[in-house]
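For subunit A:
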Amino acid sequence: MIESYLPILILLAISVVNAVVILGLTYLVSPYRPTSVKSAPYESGMPGLGGTRDRFSVKFYVVAILFIVFDVETVFLVPWAVAMRDLGWEGFAAAMIFIFILTVGLIYEWKKGALEWD
Partner candidate 1 sequence: MGDGIVNGAAAGFSPFLLGWIVLLPLIGFLVNGAVAIAARRYKPVPLAAASEEEDVAHRHEEHPATPEPIPATPPAWTKSLPTFVAPGVIALAFAIALVNFFRMLGAGDALPVIERYWSWMPVGDLQVDVAFQLDQLSMLMTLIITGVGALIHVFSVGYMKKDEGYARYFAYLNLFVFFMLILVLGSSFPLMFVGWEGVGLCSYLLIGFWFREKANADAGKKAFIVNRIGDFGFLIAMFLIFAHLGTLNFVEVFAAAPEQLAFGGAVVTAICLFLFLGATGKSAQIPLFVWLPDAMAGPTPVSALIHAATMVTAGVYLIVRSSVLFAMAPSASLVVGLIGALTAIFAATIALKQWDIKKVLAYSTVSQLGFMFAAVGIGAYVAGVFHLMTHAFFKALLFLGAGAVIHAMHSALHATHSPRDAQDMRNMGGMRRWMPWTFGTMGVATLAIAGIPPFSGFFSKDEILGYAWSGARGELPISQGSLFGVGGEVWMLLIGVLLAAAALLTAFYMGRMMLYTFFGPNRTGEAESPHLHEVGASMKWPLVVLGVLSLIGGLFQVEADVPIVNWFAAVAIGGPDALYNFLAPVTAPAAAVMAQNIPAATVATHPAWPVLLAIVIGAGGLLLAWYLLKPAALGVEGEEPDYRRAWERILHDKWYVDEAYDRGVVRPVVALSGFFARVLDRRLIDGTVDWMGRAAQSVGMVGARVQSGHVNTYAFVLVVGAVLALFWFSGGFAWLAAS
Partner candidate 2 sequence: MELDFQTSVDYFWALLPEIVLSLWAMGVLLADVFQKGSRSEASRPAIAWLALAGIAAAAVANVWLMTVTGTGGMIAVDGFRIFANFILLLAAALAILVSMGYLDRHAMNRGEFYVLLMFAVVGMMILASAQDLILLFVGLELMSVAIYVLVGFNRRDPRSGEAALKYFLLGAFASAFLLYGIALVFGATGTTDLALLAETIGTGVQDAPLLLMMGVGLLAVGFAFKVAAMPFHVWTPDAYDGAPTPITALMATGVKAAAFAALLRVFAVSFGGLHETWVVAFWWLAALTMIGANLVALTQGSVKRMLAYSSIAHAGYVLVAVVAANAVGAAAFLFYLLVYTLMTAGAFGIVIANARGDRERVSLEDYAGLGWQQPVMAAAFAIFLLSLAGFPLTGGFIGKLYILRAALAADQVPLAVILVMASLISYFYYLRVVIVMYMRPAPAADTHAGLTASRPLQVAVGVAAIGVILLFFAPAMVLDAAQGSVAGLFIAQEALFGLSRGP
């Protein structure tokens, strides 16, 4: 049984080696001559305006959280949709229950006004 995990082990080893090699090579090979321009957060990009600690409206976070919920819904529903015929009515019922619960959540946030920006 343990042998079946061998490919994962190999993958793990390769990624570790890969990362170490790349970082090690850049460290060893590259010249190191910093200037103020090079040290800027966005080298050859837009110059930064103001501090990074600005306050954002909490609405951003609300939207982000709502997005994650329905994002996860997709993650669950897509595999079910693919295998829907094999899963039969039982699977269908389970998916409907899942969708029902999320719908309740949607109604709640709608009525609560979470989807309105103002």
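Things worth noting here:
One rule holds for everything that comes next: a contact is a pair of C-beta atoms (placed from the backbone, for glycine too) under 8 Å apart; a residue touches a chain by one contact, two chains touch by 3 or more; residues count from 1.
A word on the picks: all candidates are chains of the complex that A comes from, given by their letters.
Computed from a prediction, not measured in an experiment: that's the story for all the values here.
The listed chains 1 or 2 are all part of this complex, yet only 2 touches subunit A.
Only residues 1, 90, 93-94, 101, 104, 107-108, 111-113, 116 of subunit A touch candidate 2 when the two sit together in their complex.
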